[in-house]
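Below: one structure in structure tokens.
Up next is subunit A:
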Amino acid sequence: MLSLITLLAPAVGCFVLFRMRERDDADRERIRRTASAFVTISLIASLVMWWSYDTGGERYQNVIDVAWAPSLGIGFRLGTDGISIAMVVLTSVVIWAGCYVSRSIKDRVKEHYILLLALVTGVFGVFLSLDLFFFYFFYEMAVIPMYLLIGVWGSRAAQYSKEYATMKLTLYLTTGAVFALVGLLAVYYQGSEALQAQGLLKAGERTFDMRLLSQAVLSAGFQKAWFPVVFLGFACIVPMWPLHSWSPIGHAAAPSSVSMLHAGVLMKLGAYGILRLGFDILPVGAHHWMGWVAVLCCMNILYGGLVAMAQRDMKFIIGFSSSSHMGYVLLGLATVAAGSGEAATAGISGAVFLMFAHGIMTALAFGLIGWFYDQTHTRVVDDLGGMLKQMPFVGVCFVIMAMASAGLPGFANFASELLVIVGAWRSSFTLAGTGLTVPGWVPTVAAVWGIVISATYLLRAVRDAWFGPANPRWEGLRDATARRERLPFAGLILVLTLTGCFPRTIVDTIKDGVRHVMQRQEERKAEQPVHDGGPR
Partner candidate 1 sequence: MTVGHLVTLAGVLFTLGMLGVLSRRNILIILLSVELMLNAAALALVAFASYRGNLDGQVMVFFAIAVAAAEVAVGLALVIALFRIRVTVDADQVNLLKQ
Partner candidate 2 sequence: MTTFFFWAFAVVVAGSALLAITRRNGVAAALWAASSFVGIAGVFVLLGAYFLAVVEVLVYAGAIMVLFLFVIMLLNLRETDLRVLEGPRMHVGGAILGALFLAGLVWTCRRSGLFEVPLEPKGPAGETGTVAAPLFRDYVLPFEIVSFLLLAAMVGAVLLTKRKLS
Partner candidate 3 sequence: MTGFLAWLTLIAPLGAAVVLTLLPGLRRSSMGPLLAVASVLLCAATSLIFWMGGTHTEVESTWTWMDFATSGGRGIELGVLVDPLSKMMLLVVGWVGSAIFIFALGYMKGDPSIGRFFAKFALFVFSMLGIVLSTNFLMIFVFWELVGASSYLLIGYYYDKPSAVEAGKKAFLVNRVADFGFLLGILMIWRMTGSFHFGEIEKAVREGHVSGSPGLLALASVLIFVGAMGKSAQIPFHVWLPDAMEGPTPVSALMHAATMVAAGVYMVIRVFFCFEPLGAVSWGWAPGFVAWTGGLTAVLAATIALVQRDIKKVLAYSTLSQLGYMVMALGAGAYSIAMFHLTTHAFFKGLLFLCSGSVILGCHHEQDMFQMGGLRKRMPVTFWTFTAGMLALTGICPFAGFWSKDLILDALHAKDLHFLQLAATVTAGLTALYMSRAWILTFLGEYRGHAHPHESPKVMTLPLVFLAVMSLLIGVAGYAHWLFPVQGYLEHWTIQELHVDPSIAIVSTAIVLVGYAISWSIYKRPKLDRAEALKARFPALYDLLWNKYYIDDFYLWLVRTVQQGIARVCRAFEENVIVKGLVGVPVAFTAWVADKSRRLQAGRLNFYAYVFVGGVTVLFLFLLAMGAR
């Protein structure tokens, strides 16, 4: 029930907003409050789910299962496990803050919030779906509102217009999505066949139920052939190097609340998809291929960091740093290929935790950048400088964000990166097809060096934008003073530090989810496919 409330609150919000008028400022204020109210419902529901999560209990909790199109095996199936709980909480926290940050939008407020809520409905849907169809349904649904949100309310990103940026983002993500769709359908079909052969489904029946599909014993050939398809489809949105180029300009062009959601949550859909579908349903394929990811993610980490170092636009810096950080997520996921359950559990839990931490952190970053960009109308760090005098609160928050992003202990990012590193260190990665084995220390060294790089560009950005002698040009800048202006930033920092100082609050939940994924990985060793699902 809670999962349904979490999902439906923003959807209902959409309709309610649709029926509201927007004629004067009072109307706009009403719209903002309504939107905030609905996402707060989601926030509360998701926090309750988190709170009431039963570690060691059923894998999927808060399950809802309604037959939807039974002839195809589609069901409206919602539920949460340890992994999705973290993601749902992340989403609800970020959208909660995003709704506050969105107050700076003054034009076409109603449309803005409708699209924002539609977007977040999609995101919740992805994280809550236990049905392959609805997973994809919500996944694709989350991508499209982004187009309008960026295109209408966004801003120029360096030499690129917002129209270009948003088009690129949308097309890129859709490309990935439809690519993955083919893979998902193959999984659906062959998985159902296998389930029929195993006797878990009646003959001729098919199902999109991910819980069932993850029990399907698919042949190694099929898994190895199709895992890359599913993976690459989702890797676009992660984004894995070299498929990342949509993301920095997308971040840069988006209005702040959308950047928050985009970098904070949307990018996590990809990794979540890989984890949920790739690992659970195609364990052999994952084990086979993820070694390569351990190599590619080094490119994410190092290359992303280096490019960020050469950027002057604040949003681009954070944008590339996001792609760098997502490299750690990929590295954590890649530990599934390690062979050792211990290391992989650490690595994958770290990856999920990092998704959470990075989501909060980057949402904070974009919210703060949005705050000053609305006033300075520039994000180029060379033009900024000395703003701390004018906006101490925002500035301090920014420094905290930079510290968190640079992996300072006390913030969730550190704890999660540490888990990833510990996991990766213990692993070794076989590069499928070449027979080569990369020892775990290779990507780990890259990852640890990546922390150095991230500190470099972040501190430089902080120095250039905030510190230094007071700049007369920024005389009139306004700090966040009102409570509702400070609330989103303070809230995000609170989450970041709470989970950073007491990581067990969330890691234990995540680990419980990962445990099941790893169990599936262990089971695969014993499995003999009943049904050969290779291409005919």
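Per the selection procedure, all candidates are chains of the complex that A comes from, given by their letters.
We adopt the following convention: contacts are C-beta pairs under 8 Å (C-beta built on N, C-alpha and C of every residue); 3 or more make two chains touch, one makes a residue touch a chain; residues count from 1.
All values reported here derive from a predicted model rather than from experimental measurement.
In summary, of the candidates 1, 2 or 3 that share the complex with subunit A, the touching one is 3. Residues of subunit A that touch candidate 3 in their complex: 168, 172, 242, 244-246, 303, 306-307, 309-311, 341-342, 345-346, 349-350, 386, 388-389, 403, 407-410, 414-415, 418-419, 421-423, 425-426, 441, 444-445, 448-449, 451-452, 455-456, 459-460, 463, 466-470, 502-504, 507-508, 511, 515, 518.
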